[in-house]
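Sharing a structure with you now.
The complex appears here minus one protein chain, its other protein chains still in place.
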Amino acid sequence: MATTPEPSTILNIEGLHVSYPVYETAPVRALRGIDLQVREGENIGLVGESGSGKTTLARAIMQLISRPGRVDSGRIEFAGRDLSKLSEEELRAIRGDDIAMVIPNPRTELNPLVTVGKQIANVARYHLSLPRKEADAMAMAMLDAVQIPDPKRRFKAYPHELSGGMAQRVVMAIALICSPRFIISDDATSGLDVTVQTQVLELLQDLVQQQGASMLFITRDIGITAHYCHQVAIIYAGEIVEIADTASFFDNPQHPYSVMLLSAFSHNPKLRGMWSKPEELIENAEAGGGCLFAGRCVRASDTCLKEHPKMRSIRPGHGVRCHHPVER
Amino acid sequence: MRVLRYIGKRMLFIGPQLFGITLVSFFLVKLIPGDPAVMMLGPLATESTLAELRTEMGFDRTLPEQFFIYIKNLVLHGDLGTSWQTTRPVTEDLFLRMPATLELITLGLLLGLLIGVPLGVGAAYLKRGIVAKFSDYYGLLAGALPDFWLGLVLIFLFYTILGWVPAPLGRLDFFIIAPPTVTGALLIDSLLDGNWSAFTSAAGHLLLPVITLGLISGGPILKMTQSTMDRMLESDYSRYEEMCGLPKSVIVRHALRNSLPSVVTIVSVLYGFLIGGAVLVEIVFSWGGAGQYAVQGVLNADINPVLGFVFFAAVLSLIIYLIVDLIYFAIDPRVRG
Partner (left out) sequence: MTNSQGGGANGSTPRRDILAGSGPRADERRIDVYLSRLRYLLDVLRARPLFAVGYVIVATVILMAVFAPLIAPYPPETANPDDFLQSPSWRHLLGTDATGMDIFSRILYAPRIDLTIAIAGTAISAVVGSLIGATVGYYQEVGGVPSFFSGFVMRSADVLQAFPVFVFAIALVAIFGQSLQSIIAAIAFLNIPIYLRLMRSQVMSIRRMRFVEASYVAGTPDRYIILRHVIPNSMAPVLAQLSVNIGWSVLLTAGLSFVGAGVVAPTPEWGSMIASGFQNIITGQWWPSVFPGIALAITVFGFALVGASVEVLADPARRRAMAGSMRERRVKEA
């Protein structure tokens, strides 16, 4: 009996700590000991609220944490290579070529003085060492692949002439043109109309699957992950508090925060109220050394305030960081 | 087509602006004390000759009447009056002297660009190195040095001590015959005339004043280039380009292109300023430029040269700003709409 080989791990993050020093106060700890593995061909969704560290993680993977922020400790391995040990030149070769990022609200990130076609072509030109004409042709093909109508005309358009949805597709084209093995989508559809959002997400997933690439799908909208991801990870205050296969997660969410996120969509106001604390009662329990979520948690006990919970496996493929996970 | 419409719209404003400037300068200059009739005829002139002259020159009319006559002459005949110091029409004087100033300023600013832009780009790119430190000091120093003093120091070093340059007495050696005037710029005219000795003489005389202006104007150009490049390199799209793994040279090149509007702005501001502001350097080098002409006019209550100079300078400034806006048009697609 032939055994299908386990897909190998393409991205391996261990114990990643990132902080930002602030003048005259304690540094802001953006990431606290992140452990994450992504296998080849897999999409993993990362859900968290603003300030939870999602974008910091994305930038850390690409080794783009800029001063004054710094990586305090941890490893990031991509296809077996320790990214922190690579030279600037080697990193430059990887960015855009092996690891690419799709960003939200791209109008300010696209160069206003260069046509969008050229911006797509440039990535191909420099990474694949292509002559200008070939790169342009590739870019044109890419514009087609991301379903931008009338690609010949749009090639010569400038970023300010595009709508939000089209600019988003351009940025996708830039990310995918070199067929990267790993794609980070950082909240890539925020700010788009819902219908456009769906189109863009479907397109992204198609292209990623076609190329056999893996994706880290960062979002604030937990519902999306159900359709597009194999695994779901929930991040809060710089820590991963729950990580599970999608089916297992939506079947049986364990962490109170996860349940809170899911219940926010509920039509039942009582259900919503059950899992979130009223504004006046929310406390900042960080100084205590316990669970970071304790101040907002409706299930918090004294243990939660004193002892920091570790990630443990509730069942195969489902881990949670909580003293009192929600058991069905 | 859009370009022509844009220029047309600007043209509409030029008229009133020039009118406003001429109006203000007329009444300003009229406030300068000093009886021109006495100055022209000397202290021994009799009262009747003075009165005659005053009537002839129109000084006995009311101020608004005088202004109206001035405007009439200007618009209908292109006549800016006569300077009683040089006894020539102001237009003639200016046609001689403006090109001298313009040649000097243009070359000076070109040198300023050659110094300021590379240093500014280098300082923004290599944030910590020796280039950045040097640019820092240079930028501050260039803004602090008096330009007339720098000219004197250069004369002392390169003429008095080293004797490498000709004496600072104007644009040409006195024994050289000037080439026929085509543009007024000696370098160009002598080339057109094939007059090699005039060319070398003019170049030699241009050397020090151009270096003076270039070193001083290089400061603000450097600071502007550096701060704009810094901003561009920190901008969202520069970071995005880095995220896409584009080579550093491409990122810098794009940032530079995006910084061009600011550089163009500062050069145009400097240009407008130097038309009148180069007067001190002109005096030091006995250049016979337009600024000197106007200053002499003010000090001697010779009104027409001053008015003529202000008018001319305003026209030039407006033309420069128009050119600058056209450049913005060409560089920035967002302006084109």
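Order as written gives the chain letters A and B; numbering starts at 1 within each chain.
Simple rule for what comes next: a residue touches a chain if its C-beta (ideal position, glycine included) is under 8 Å from a C-beta of that chain, and two chains touch if they have at least 3 such contacts.
In this text the structure is predicted, and so the values were computed from the model without any measurement.
Trainee: Of the residues B:Ala45, B:Leu152, B:Ile188 or B:Val264, I need the one that contacts the missing chain.
Mentor: Selected residue, touching the omitted chain: B:Leu152.
Trainee: For the chain left off this view, which of A:Gly51, A:Pro68 or A:Gly289 is in contact with it?
Mentor: Only one listed residue reaches the unshown chain, and that is A:Pro68.
Trainee: Among B:Met57, B:Ile266 or B:Val310, choose the residue that contacts the chain missing from this document, as touch is defined above.
Mentor: B:Val310
Trainee: Residues on subunit B that touch the omitted chain in the whole complex?
Mentor: So the residues of subunit B touching the unseen chain are 17, 20-21, 24-25, 28-29, 31-33, 136, 140-141, 143-146, 148-150, 152-153, 155-156, 159-160, 167-168, 273, 275-277, 279-280, 283-284, 291, 294-295, 298-299, 301, 306, 309-310, 313-314, 317.
Here is the rule we use: only the chains that are shown with their structure count from here on.
Trainee: Just curious, how far off is subunit B from subunit A if you go by their C-alpha centres, in Å?
Mentor: The computed centroid separation for subunit A versus subunit B comes out at 56 Å.
Trainee: Which positions of subunit A touch subunit B when the two form their complex?
Mentor: Result: residues 62, 64, 91-97, 100-101, 103, 108-114, 122-123, 126-127, 158, 160, 174 of subunit A touch subunit B.
Trainee: Touching subunit A in the complex: which residues of subunit B?
Mentor: It is residues 236-237, 239-248, 250, 254, 257-258, 331-334 of subunit B that touch subunit A.
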